[in-house]
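This is the structure I have questions about; it appears just below.
With one protein chain held back, the other chains of the complex are shown just where they sit.
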């Protein structure tokens, strides 16, 4: 016979008169005091952010909100075309595309950095970076957080994110290691491989103390905002039907 | 032969050196300047918010972030248990539950109010409210935005949201109509039916000029934040496996 | 203090040695004996199908598997492009688009027919049909299951589905009512409005005794099969990246 284990959550207490989130009274202590980004910090870490944490974390969240007609954004618009009564499902469908290929890579960068720093011991970060780059190359895997198909030679979001981190006291060893990995990769592979936005997010999120397994959540939150924005535009200027009809026509043209 | 129509989006221009969102340079004009909630406003309306719009809109977004172990939150945790490599899909799965029964009702309230004000003409808002209540009753449909199974006699979020709206100059005819509908419904049905949080959100979002079809998006954005919070707690203190095993055991016990 | 209610399911008993589904031993009584479509019938109704039920139900399930590059299929391919490690999420994303606009309409047709027959009493089906058509017109709502934007003058799937139903003893009053509704709608609106595939599915599913709330499930099952087919083709001949890049380029061209 199995023994029950307790089921507990500290996130919320809801009574007839009160709603308490992470120990704070929602109507009186949160509403009007915490912005959405600060609320995200409270939800994830259990504490309201300092002004510095708020500045840095909001900049991470904002970075991935909008990047044009991505596969996710097109998917959201197409699903909305079929089920306009379920806006939530259209956003959900788009979010499903936030995997290993596009914005999900912040997670991989943070994992690499947190494991790297965790096992660095007395070693110099240059040596740690060299070991990491060699390890990825030995497994023939791409190094997360480096290079970008469009934004060249540098990803313009990266220096700005590092600047915001530095201005708020969050540019430390993780950011340093990320930069050293980029430098080592460029040296070894002999081509430009600057830190991209997801690499910067992975590094700065690590400075903030976030578990690498949650870094994809930063992208998920930001992109959820952006996908609602795409639906807002789709309502003003619908294009999903045109995309669908063009694709359907062209794809079957050769069968006619 | 069908004629192609143009496919256009104004949300983002991305070049090798630049990312421009809604006409603003992302690294230089947005990062560090706009918080996540303000970015949501920019995405949805096309303009950066005034301080008043920011205060009111952020309070709407924050309201629905966290409400405990809702069906959505449990679903997200269970899906994460099965596919921990796809955090985005776990959040997506939870969002799918944000339909007509729970938080999706902000949409219905906003629709009711926007259609009510749109057709009010010279009529007094009390008369408009009476017509709306009579209409729902004739169709035997519940009036969106009224009453709450837990928060009684009043939903503590509602007066606070209306207060924030008033303090920032956004308590106008939509809020007034929502209150009048509640009063009329209480009078006709002879039981307490105060405005609940989704009713307040529908009313205040209408004051902000948001299309009722986007009001569910406010809940979607907020809940996406909350569901990432549930995954963060699940990582620290896992309970999904216990929920699954208890349910599975009990459900099949009678077949043994 | 709330009182627990029992949590029970009859679907499956799983012990170390056995798996029993709906009372049948999975390895010995189901595998090799029931095809996938028959298993679907077992799951939904609790009993293995007769040969007639099998023939009719499989034809319903097969009808909506594939209809080309629908919005759902494109969404699945785009999500797969972003998250190829999560095939399940790509199918899920596409399914989310199966709402009120496209294949979800079988549900509406079945609801209309089941309510119509349920309240018919002694009335002639022609009178019932006239009442239904008048009711939809009074509410300015489209009648589910009639007409098709592409398949004109008749939807070629409909006569075949009705034929299979008839050959197996399942063409009764629901099919009759569906046909009468089409005839009445054509008469009143003075244009061709033949029964389409979802109307036929709604009618035949009603003949099989399926609750209208499950009729969308027929489309969901069929389309899940089809969406895996689209991923199979995407692996052989990828087109999602081309769709994305063309749309992204054209959509932002005017901003350059």
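So that you can tell them apart, the chains are marked A, B and C in the order they are listed, and the count of residues begins at 1 in each.
Basically, a contact is a pair of C-beta atoms (placed from the backbone, for glycine too) under 8 Å apart; a residue touches a chain by one contact, two chains touch by 3 or more.
Because the structure is predicted, anything quoted here is derived from the model rather than measured.
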{"item": "Residue of C:116, C:144, C:202 or C:217 in touch with the missing chain, whole complex considered", "value": "C:217"}
{"item": "Absent-chain contact - pick from B:49, B:97 or B:194", "value": "B:97"}
{"item": "Selected from C:128, C:146, C:231 or C:251 as touching the chain missing from the view", "value": "C:231"}
{"item": "Where the unshown chain meets chain A, residue by residue", "value": "6-10, 12-15, 20, 83, 85-86, 88-89, 92-93, 96, 247, 250-252, 254-256"}
{"item": "Interface with the unshown chain - residue positions in chain C", "value": "2, 4-19, 21-22, 26-28, 30-32, 34-40, 43-45, 54-55, 58-59, 61-63, 65-69, 84, 86-89, 91-93, 95-99, 104, 107, 150-152, 156-157, 159-161, 163-164, 211, 213-214, 216-217, 219-222, 224-226, 228-233, 235, 237, 239, 242-243, 245-246, 249"}
{"item": "Where the unshown chain meets chain B, residue by residue", "value": "68-72, 74-75, 78-86, 89-90, 92-94, 96-102, 104, 239-240, 243-244, 247-248, 251-252"}
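Everything that follows uses one rule, which is that only the chains that are shown with their structure count from here on.
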{"item": "Whole-Å gap between the CA centroids of chain B and chain C", "value": "30"}
{"item": "Approximate Å spacing (C-alpha centroids) for the pair chain A, chain C", "value": "36"}
{"item": "Where chain A and chain B are represented by their mean Cα positions, the distance between them in whole Å", "value": "22"}
{"item": "In chain B, residues with contacts to at least two other chains", "value": "6-10, 12-15, 86, 88-89, 92-93, 96"}
